[in-house]
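For this view, one protein chain was removed and the others were kept in their places.
Let's turn to chain A:
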Amino acid sequence: MKRFSLLSARAGATFMSPAGLLVGAFVIVPFFWVIFVSFTNRSLLGPTALNPDFVWFQNYIELFTSGRGVEPGTFGFSLILTVQFVLFSALIGQALLGLLLAWLLQQVPKSVKGFTETMVIGAWILPEVVIGFAWFAFLDYDNGTLNGILDALGLPRGDWLLDYPFWVIVVFNTWRGTAFSMMLFNSAFASIPPSYFQAADVAGASSWQKFRDIGLPLIRGHVVTDLILITMWTFNVFTPFLLTRGGPGGQTEVLSIYTYRVAFRDFDFGKGAAVGVVVMLINLAFALFYLWVARKRTPRKEAT
């Protein structure tokens, strides 16, 4: 078969080369550099800063053995915390809430739909630092808005950031990220021909039956895409740092914050790089798993 091309291979390569150089310099080289560093004891200060030793798997072994268990400040604690964080804020919070909102939006008047979309997208497009500060101000013990409201209602005030730090970052990340899932599911639902739902209406289906039998099965691909993306984003999200700085006492030190602390506050580059590599492998596993699910053609067995 004759291939048609606008440019000769040489001209194409010439145009590609600047982008290729940049990607190489800032993505591909650092990627392999991190893997290399994770096998050394390189640090910012001290004798190993200039002459790091090659320590093989020492960094990795330390990650999984130090601290004897899972108290805050260890890699194990951060890993479990991150899994919980993903489960509550991404899967249950963003995906489930986004799905629910998107479904409800299909059945409300256009004006309500437009208003809700605007509000939710507003939460999504604001810069992270602004949002972090807004939530910090909202939850502050002395002058926070939430405590102000509770006072006005005669309810007891709470020191949210100190007493419930994990749930604060879960709620925060849910609030922040639901818009993406909602928009994605919204457009997925909108791509289903209206006659499918009208036929179900005439057949006598309830809203729940329409969701279960028609809406959800037809957007399955979008659900899988959404879960891959938000799981990976939430796994790597650093924004909770703006609210809690990983504290108090390391209680909200998710993996991204843990990596940051080890590498750039403890200046242990080798160990930080090792965490980075582990996180990357976990993300890779997630991605492969979801892609496998998405490709698998499951014959639908209906519950009757």
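We take it that contacts are C-beta pairs under 8 Å (C-beta built on N, C-alpha and C of every residue); 3 or more make two chains touch, one makes a residue touch a chain; residues count from 1.
Here, contacts and distances are computed from a predicted model.
Here one chain is missing from view; checked against "ATP phosphoribosyltransferase", "Multiple sugar-binding transport ATP-binding", "Glutamate/aspartate import permease protein GltK" or "Oxidoreductase", UniProt names that protein "Multiple sugar-binding transport ATP-binding". Here the missing chain is touched by one residue of A:92, A:129, A:190 or A:203, and it is A:203. One of A:162, A:218, A:280 or A:293 touches the chain omitted from the figure, and that residue is A:218. Seen across the whole complex, the unshown chain contacts chain A at 193, 195-196, 198-206, 209, 213-214, 217-218, 300, 302, 304.
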